[in-house]
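As you look at this complex, bear in mind that one protein chain is not there, while each of the others sits in place.
Right, chain A next:
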Amino acid sequence: MKWNGWGYSDTRFLFNKKGQAEFTGKRYRLSGLIIPGLKDWMEGTFGASVQHKSQATPILNSSSVQPPNLNEAFVEELKSTGVPYSHDAEDRVFRAHDCHDDVVKIVELACKHNVCLIPYGGGTSVSSALECPPEETRSIVSLDTSQMNRILWIDEKNLTAHVEAGIVGQDLERLLNESGYCTGHEPDSMEFSSLGGWVATRASGMKKNIYGNIEDLVVHMKMVTPRGVIEKSCQGPRMSTGPDIHHFILGSEGTLGVVTEVTMKIRPMPEYQKYGSVVFPNFEQGVACLREIAKQRCAPASVRLMDNEQFKFGHALKPQVSSIFTSFVDGLKKFYITKFKGFDPNRLCVATLLFEGNRDRVLQHEKQVYDIAAKFGGLAAGEDNGQRGYMLTFVIAYLRDLGMDYYVIGESFETSVPWDRVLDMCRNVKARIVHECKERGVQFPPLSTCRVTQTYDAGACVYFYFAFNYRGLSDPVHVYEQVEHAAREEILASGGSLSHHHGVGKLRKAWMRETISNVGMGMLQSVKDYVDPANIFGNRNLL
């Protein structure tokens, strides 16, 4: 794993000696392939140049990190419990324990010695939730849950599994698959994000249409707090026992305690999976189609609609084709869509689909969805394009690291919004990003793009990507933060929410009061005050 970038150390984008983009490693479908269109796309979109490189800091050494602020008494007592720990420079940016009981011991010790604890799962947070608060003067312990990664039991009668919360998404899925089951919870970060992190941030998975979001999947959980352990007494599928205490835990972002064990629903692995894609003449038609699908409640396991910029981006990431025949077929398709069907290449957009379940039903479902799409001018564009679309989700984070090597910084953010405001919000936010970049002296037009990634009865989840070439800016990170702030303001003013599934962390705290009202803040604060009066879980997220 990289400490200074996304994902596996062996996997990255680079420009090879011939100046062509290449994706290294063996882990992904795109791995080891040449991507001929990427260079032109980067140069065209950002005005970036392969000549202008800005390398990342290669290694971390102890001299570049401040010495640790240790609470000696706590460290001494920790030694006696046998819980592993480290305060080496690199580990402090990373790692330390083993099971629920260890966590209980650590939390007790932390309370006794007034040490600040910050739970750490997969480290994929994009809300500054894991940053140590600069105002914190106590010794800070990063409570790494990565060693609590076992499935403790599987209940095949009730279709639940009891899992330690440190388990990472892909491991959980792989282990359950071995027994013929799955959770179906697949957030884009599932390679690295952990179950406890999902609970703490109210995560959402791309196949939530079938399996539900994390709050629908959790049946029971345990959290260790400074007051003790909180859990329910049974595993009834629904209870009317006052406000659901799970909802104090879900989304608590590590401010109340550490989630240690979760019982969650599992499903038999799907018999059949089929990808698909639809091209629409424009984004408006695409959104109208998704709205209709949601209305008829026939959304496939996943449906995502990318705007034109993202469609072009996906196009740029096509690997080198091996045969003349494939490129000939691609050419024909392009001709058919743009010339014969009259789609404007600068307006068309594409939806990717994933169907799952019983084979006959999948095929029937597929037909229903394509029929609706046809009413909105949608043309089926093949399984391959769909599958590639989903694969790109995993690859895109690596691409951000490549961008940074060439003066391009970027990030994504998300929101949820009622159906009637989807189009207005997408347009306003994209326009605001372009506008703000220009105002702040960004030399080239930024990449400002979005996709609708989830559909609900009453609205949708929208994901934005934004990136710009920061050459010529003295403080690009600050500019970046200002633009992101402005974009969030625009989301809120356009009727969008503060977050659909990334959470609040420290990045979006400023808007919490207006989001949930004074009374709402007071309610959350009083829970915090009761559960953690000494602010042991002092990451200062959320409130």
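Heads up, the rule we're going with is that a residue touches a chain if its C-beta (ideal position, glycine included) is under 8 Å from a C-beta of that chain, and two chains touch if they have at least 3 such contacts; residues count from 1.
By definition in this document, contacts and distances are computed from a predicted model.
Per its UniProt entry, the chain excluded from the display bears the name "Dihydroxyacetone phosphate acyltransferase-like", taken from "Cytosolic Fe-S cluster assembly factor NUBP2", "Dihydroxyacetone phosphate acyltransferase-like", "Ribonuclease P/MRP protein subunit POP5" or "Small ribosomal subunit protein uS2m". In the complete complex, the hidden chain is touched by one of A:Lys2, A:Lys232 or A:Arg421, namely A:Arg421. Only one of the listed residues, A:Ala380, A:Leu492 or A:Met512, touches the absent chain: A:Leu492. Against the chain not shown here, chain A presents residues 420-421, 424-425, 427-428, 431-432, 492-495, 514.
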